[in-house]
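Have a look at the structure that comes next, please.
Complex shown without one protein chain; remaining protein chains in place.
So, chain A:
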Amino acid sequence: MKRGYVKSSPHFFRLITIALGLTAVAVMLLAALVPAPLQEQGNLARVPNPVKSAWFLLWIQELVSYSKYLVYPVLALAACFIALPWLSPAAPQQGACWFPRACRGVSWGRLSHVCWCSR
């Protein structure tokens, strides 16, 4: 074994198992406290006010409420995210770190986007 290295089993797998177990227990406990809502039977003749999309699409719904063409910047943003590895010319880093200098623009751009979506 090279210096500084440890075997994945048990050191790494123990960490994973604890994280998995804690998450499963936390979600199962929370599920007992937060019941899933159920409204009256769906009826296309009765339109709720306001009509809302699924919570994870609400930000797009709000955006296109101003203009339907605003969906194109959303698609462009998605395309930019997919093409990220080819858009950032940064050289491979020597070590793992948060906010690497070469990708700082991308990092702050993404953070701003997430903050706006979660408003």
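The criterion applied here is as follows: a residue touches a chain if its C-beta (ideal position, glycine included) is under 8 Å from a C-beta of that chain, and two chains touch if they have at least 3 such contacts; residues count from 1.
The rule we apply is simple: contacts and distances are computed from a predicted model.
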item	value
Name of the absent chain as recorded in UniProt (options "Cytochrome b N-terminal domain-containing protein", "Cell elongation-specific peptidoglycan biosynthesis regulator RodA", "MinD superfamily P-loop ATPase" or "Xanthine dehydrogenase family protein subunit M")	"Cytochrome b N-terminal domain-containing protein"
Where the missing chain touches chain A, by residue	1-2, 4-9, 11-13, 15-16, 19-20, 23-24, 27-28, 30-32, 34-44, 46-48, 51-57, 60-61, 64, 68, 71, 75, 81-82, 84-86, 88, 90, 92-100, 102-103, 106-107, 110-111, 114
